[in-house]
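Only one protein chain is missing from this complex, and each of the others stays in its spot.
Residue numbering begins at 1 within each chain, and the chains themselves are lettered A, B and C in the order written.
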Amino acid sequence: MQSLLNEILEDVRPLIGSGKVADYIPALGRVDANQLGIAVYSNDGELFTAGDGLVPFSIQSISKVFSLVQAIQHSGEAIWRRLGHEPSGQPFNSLVQLEFERGVPRNPFINAGALVICDINQSRFAAPAQSMRDFVRRLSGNPLVISDEVVARSEYQFRARNAAMAYLMQAFGNFNNDVEAVLRAYFHHCALRMSCADLARAFCFLANQGHCLHSGEQVLTPRQVKQVNAIMATSGLYDEAGNFAYRVGLPGKSGVGGGIVAVVPGRFTVCVWSPELNPAGNSLAGLAALEKLSARIGWSIF
Amino acid sequence: MQSLLNEILEDVRPLIGSGKVADYIPALGRVDANQLGIAVYSNDGELFTAGDGLVPFSIQSISKVFSLVQAIQHSGEAIWRRLGHEPSGQPFNSLVQLEFERGVPRNPFINAGALVICDINQSRFAAPAQSMRDFVRRLSGNPLVISDEVVARSEYQFRARNAAMAYLMQAFGNFNNDVEAVLRAYFHHCALRMSCADLARAFCFLANQGHCLHSGEQVLTPRQVKQVNAIMATSGLYDEAGNFAYRVGLPGKSGVGGGIVAVVPGRFTVCVWSPELNPAGNSLAGLAALEKLSARIGWSIF
Amino acid sequence: MQSLLNEILEDVRPLIGSGKVADYIPALGRVDANQLGIAVYSNDGELFTAGDGLVPFSIQSISKVFSLVQAIQHSGEAIWRRLGHEPSGQPFNSLVQLEFERGVPRNPFINAGALVICDINQSRFAAPAQSMRDFVRRLSGNPLVISDEVVARSEYQFRARNAAMAYLMQAFGNFNNDVEAVLRAYFHHCALRMSCADLARAFCFLANQGHCLHSGEQVLTPRQVKQVNAIMATSGLYDEAGNFAYRVGLPGKSGVGGGIVAVVPGRFTVCVWSPELNPAGNSLAGLAALEKLSARIGWSIF
Partner (left out) sequence: MQSLLNEILEDVRPLIGSGKVADYIPALGRVDANQLGIAVYSNDGELFTAGDGLVPFSIQSISKVFSLVQAIQHSGEAIWRRLGHEPSGQPFNSLVQLEFERGVPRNPFINAGALVICDINQSRFAAPAQSMRDFVRRLSGNPLVISDEVVARSEYQFRARNAAMAYLMQAFGNFNNDVEAVLRAYFHHCALRMSCADLARAFCFLANQGHCLHSGEQVLTPRQVKQVNAIMATSGLYDEAGNFAYRVGLPGKSGVGGGIVAVVPGRFTVCVWSPELNPAGNSLAGLAALEKLSARIGWSIF
């Protein structure tokens, strides 16, 4: 496995230079584009990393999985009264569908849906940002995970489009808490810094029937795990979920920080990271690495 | 397995009466709503049926899988220059997205995409309707499969919306053959009559790395099989693909005749049939039966 | 004229009861629905009123004309770099078009356009709400015109949809000032209380080549007056501008408070008021009164 990971990274490294680092906020744009890392964590507790697999990066939208899991933990099926679990067929930050569908977001992995999930969590937790940070520390087994205040503040400053979505949902009666407070929590989640190794470990319960190997916690029921994986498979990669299923064939979730986590149910989790993105907003080299890995080991669920 | 299938049918039979038989053409509306059937076909060639599992019905959109497979067989990856493989997030017959995306349909399982596939096949086959009929006869091992002329003619008579889509794609330069000719072939595919048993057998190559057990044919490569399954998983149930993944967790394809086929990669195919549909256009009792079956046997790919 | 106005009010009074008072904020919903007033102001300075023509009401979107005129006064043609002057073909508060057209509102009389105009005015005036109040006091010759603080606060409280629009425009770089500050000014404009007589006098410069009879002020150039009238004619009545042109044939502007002002170029201004609205958000009895008046005196510009 170790040599396979090394090999794959070398195979995809030439792609660096063809993508574009996210620069909608200055703090993200400054990242070194040449970084490339991978980590695989097996259900029997073995961790393999290669390249920059131990370097923390901004997890961004990968945090939407953690928020969703928190919401399922305390509210279960009731959350689906507030949002759907259908693919959107639209860019992740579009308001068009949100207006036509009267403020009910399509799924928890587009921004509007993640904001509704944060609104649900805001009603439950006194300090949502800290609750989330503590949650991912437990899941990853890394007590040093922190949220980058500079990034969080910068995202808040450029919050206009997310604020527009939140207010639009409020206009339709689908937002219960103060918009600004929810946005602050949301950006703190996005600004969490974790390495490929952290994320592979933190997602392991999704490959393992809900059981977190290193913490011993039963995070979700086996049935809930299948549901979260199903949502990742149909909506996890923005408007490229179909392509990810076609090319990689695994449930996954990406972030504009360049990370992608994928789940091989019953066997492994894997996380790749490379900051340059393709036009759909997913890590260019990361996507290629996962495609090769899936093909080489026959990991596709299909 | 046999007793499980019987049991599941009895569990879901009370749902009959809560849905609505498709009636957009008179010929479909006349079907007896009380019918309910299921068939499971295993990769070692065993067939189980229950209820009306041997009664032929109108396969409708399930035919879109066969058209796609034909197109992949003769044109391979080149077809993706004409359409995508992303979920649409829109009703199956919407023109809105088609106009915004300049005549390029999102995937082969919405009507516009299936029409492009038929246009591709029209350029290749002298007699597309017969080629398709012969293809499904081979795949199902049933030389008696026919297309219902009354249904095909009735669909052609009420072709307005499909004609609108085809002409819109032609306006964008994404349609090469005569619209009326392609529509006639398309409706002949939709009007094919097959039983649950026929369909379970006809889909077995998708559970079996591309190999058709009873004909011995290698229909697709293993890689192509994964790709077709991936597209079914993200786009196979109209605007309910996410829900199907969430509840059932298998690649599948439905038709407004009330049939749903699902694939358990490496193990089984299953087909259920009950004519009454839910608001999303999928078999109400059929969906419930697949959900129960998947839960009972733990067939979910997630 | 006096007897004609009385007669028309009696003709349309039976319509009261068929419409619906705006109730999106409680402060507006409490108005007495039985009120009905009209005022006509001629270019030679004669004022005619009937019914409740001297009762102040919430002018709401009629204020968008005053904001536009202020912006033209200090910025002229430059404002059209920020918004258009085309009809929208959409409900007044839709975000769909705003997203497709990248944050550039169609015209100054839909909410998004009025917010951009307020943003332009915010950059110019130290105290936009007071500037506007003083401006309409001068235009109407009524030093007692005030903005209703209860209404303004209530609108701010239910600002979600307008906030969504403002943030969306900010996301596209078409909003320069603090969203909350601009919204507060905007709602103060909407909450101005004026009578039909006040409004007929305040609009007289638009019937009179830009000259305000009673203040003696040249408010706009004759060319600018024609332009403002043109925009009212094509976009002044939300998504019913075409119907207003068809039935009444005059440039006009309505508000959800139930007021409608219309301009007979070179001759008169007229204002009607009745709080109940039709489904398009325009005064039901007011529209009927203007239709009758236009037909009786042959005032149509067409």
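Here, a contact is a pair of C-beta atoms (placed from the backbone, for glycine too) under 8 Å apart; a residue touches a chain by one contact, two chains touch by 3 or more.
Nothing here was measured: the structure is a model prediction, and the numbers come from that model.
> What shown chains does the left-out chain touch?
The chain that is not shown touches these displayed chains: B, C.
> Kindly state which of the options C:67, C:88 or C:122 is in contact with the chain not pictured.
Checking the options C:67, C:88 or C:122, the one contacting the hidden chain is C:88.
> Touch as defined at the start, partner being the missing chain; which of B:165, B:245 or B:301 qualifies?
Only one of B:165, B:245 or B:301 touches the chain omitted from view, namely B:165.
> Suppose we count only contacts with the excluded chain; which residues of chain C make the list?
The list for chain C reads 84-90, 97, 106-107, 223, 225-227, 229-231, 233-235, 239-243, 245-246, 249, 251, 265, 295, 300-302.
> Mind pulling the chain B residues that touch the left-out chain?
94-96, 99-100, 159-161, 163-168, 170-171, 175, 179
Basically, only the chains that are shown with their structure count from here on.
> Looking at CA centres, what chain is most distant from chain C?
If we average the C-alpha coordinates per chain, B ends up farthest from chain C.
> If you average the C-alpha positions per chain, which one ends up nearest the average over all of them?
Central chain: A.
> For chain A and chain B, what's the span in angstrom between their mean Cα positions?
Chain centroid spacing, chain A to chain B, equals 32 Å.
> As a quick test, compute the distance in whole Å between the mean CA positions of chain A and chain C.
Spacing between the chain centres: roughly 47 Å.
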